[in-house]
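See below for the structure under consideration.
A single protein chain has been omitted from the complex, and every remaining protein chain is retained in its original position.
The letters A and B name the chains in turn, as written, and every chain counts its residues from 1.
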Amino acid sequence: MKKVLGRIYILIIMLFLYLPIFALIVLSFNESKSMSVWGGFSLRWYQELFRSRIMMGAIANTFSIAILAALIATIVGTMAVLGMAAMKPRAQNVLLGLNNIPMLNADIVTGIALMLFFLMVRAPRGYMTILFSHATFCIPYVILSVRPRVNKNTDRLFEAALDLGASERYAFRKIVLPELRPGIMSGFLLSFTMSVDDFIITYFTRGAGINTISTLIYSEVKVGIRPSLFALSTIIFVVALVVLLTVNYRRDKAEKIRSAKPAL
Amino acid sequence: MIARKSYSIPFIIWIFAGTIIPLASIAYYGFTNREGNFTFDNIMAMFRGDHLQALGLSLLLAFISTLICLMLAFPMAMVLRESKYGKQGFLIFVIILPMWMNFLLRTMAWQVLLERQGVINALITAVGLPRQEMMNTPGAIVLGMVYDFLPFMILPIYNTVSKIDNHLIEAAYDLGATKSKVYTKVILPLSVPGIVSGITMVFIPALTTFVISNMLGGGKINLIGNIIEQEFTVNSNWYLGSGLSLVMMVFIILSMLMLQKFDKTGGANLI
Partner (left out) sequence: MGELIRLEGIVKSFEDTVVLNGIDLSVDENEFVTLLGPSGCGKTTTLRIIAGFEKPDEGRVYFEGKDITDMPANQRPVNTVFQNYALFPHMTVGENIAFSLRVKNRPESEIKKKVANALKLVNLKGFENRRIDRLSGGQQQRIAMARAIVNEPRVLLLDEPLGALDLKLRQEMEYELVRLKKELGITFIYITHDQEEALTMSDKVVVMNEGYIQQEGTPQQIYDEPVNAFVADFIGDSNILSGQMVDEKVVRIDGIDYPCIDGREEGFPPRRRVDVVIRPEDIDIVPYGEGLWNGTIISKLFIGVHYEMLVQSEHGKVEWLLQNYDQHDVGEKIGMYVDPENIQIMHKPKSEAEHAIELDL
């Protein structure tokens, strides 16, 4: 009985989560522009999407900003973690407290704060201001994912390398960095997805002439929903599905390999 | 020691330039008028009728959405906890996947469903029922909030309940607890940290949103987020916008402090 109830409950939640997305996917293939009339199967909205120079530009902006912001955040964040490891606990806690602010703050506050800052320093708003802002909200996530990797154990491995004759630089490159790599990678990926997903902060820190996918969707929706946005939704959904499936599959496989041969 | 303190310098500069100075400038504009003099007017403006109404509505809708999310998410987390390992991975995957869709598109999906000429009305009229007006209502906004933020409630709660040691639950049964007692006295108190972070992750974006209300409220329903956004983008009155933001931040901080206190007491006063 309990199991059946559980299954029904899962089903209801799944329907709630996926029916709207499913509706978008179906409508993206609708020849008719109407949301309530099925006019036959068509790919014309996909064509329209790919022909739109504005959309292609927005996609390029979104991904180039995401990659650069994630890269900057990863470097600055990882260095910050390493530097903090050399500090007294008090100083570390102060920095971590400051680090928490952008994460706990509402996006709208972060957005307008950065906007005011750019106005104050007379920075022309555009690509660079978006990039700066994205790096700002990504750094905390990098720090959170790298920091757990810098611990007593890392210290001991570093010492072990020195003990075996390695120079500090060599030990860092060959031992510490590989130890940090999973944290650095997940910090980078987290930053990347946060940046791609962001709308609110971009909205306040962009200039007039520049769009990311999010801001373009917002301005189009305000004017009236065009079916090419359904096509975009479908594409994003499929890409997300494929990426997540591969990541999960690879992790499962790695886990299987690890558990296949139990420790002797 | 692996590194030198100086490695943190870029980060410290970034924190100042990207977080501390910008936040300070909100405070500066919030207490300044157009002539550059100190004033409380921008703060007090929150008590103007339309602003107060927007704030009240924001708090109400955010509260309702958070409550609905919590009520939907907790059973889901429990079902997840009790399902088999392989299935569990699949279910979590299914919950995470929509989060990867741009949230504007997710919100737009509800617009598509709820519109006067939308999908639901097409289905309703097809079976001969009268057309419903669902868009541009507070209900539509709540629906959008719940839809957008539900995964942010499920995942943290699942994270904590999945870590509850089964032996604790067995011990409670062993000591004669009934099923409901096990839930109220063991599972619920132990999942408080997850519930608290779930509430934070839903309540604050719901309280401050202007996107959902704009898209599903048709610009007719103003939340405090919409008011602030308009002051910055339409009216270019940064002074007023900053003042209102400061008041809104007070509400955010208050709600976080309340939640934190709740977390520390371990939810002793939850029941």
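We adopt the following convention: a residue touches a chain if its C-beta (ideal position, glycine included) is under 8 Å from a C-beta of that chain, and two chains touch if they have at least 3 such contacts.
Quick caveat: nothing in here was measured; it's all calculated off a predicted structure.
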Which displayed chains the hidden chain touches across the whole complex: A
Of A:S167, A:S219 or A:T246, the one touching the omitted chain in the full complex: A:S167
Residue of A:V150, A:I175, A:L190 or A:A231 in touch with the missing chain, whole complex considered: A:I175
Contact set of chain A toward the excluded chain (per top definition): 153, 156-157, 159-168, 170-171, 174-175, 178-179, 258, 261, 263-264
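To be clear about the criterion, only the chains that are shown with their structure count from here on.
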Length of the line joining the C-alpha centres of chain A and chain B, rounded to whole Å: 18
Complex contact set, residues of chain A against chain B: 6, 9-10, 13-14, 16-21, 23-24, 27, 34-37, 76-77, 79-80, 82-87, 95, 98-99, 101-102, 104-110, 112-117, 119-120, 132-133, 135-136, 139, 143, 150, 154-155, 158, 172, 176, 193, 196-197, 199-200, 204, 213-214, 217-218, 221-222, 225, 229-230, 232-233, 236-237, 240-241, 243-245, 248, 252
Chain A contact footprint on chain B (complex, rising order): 1-12, 14-15, 17-23, 25-26, 29, 72, 75-76, 79, 82-83, 89, 91, 93-98, 100-106, 108-113, 115, 117-119, 121-122, 147, 150-151, 200, 204-205, 207-211, 214-215, 225, 228-229, 232-233, 238, 241-242, 245, 248-249, 252, 256
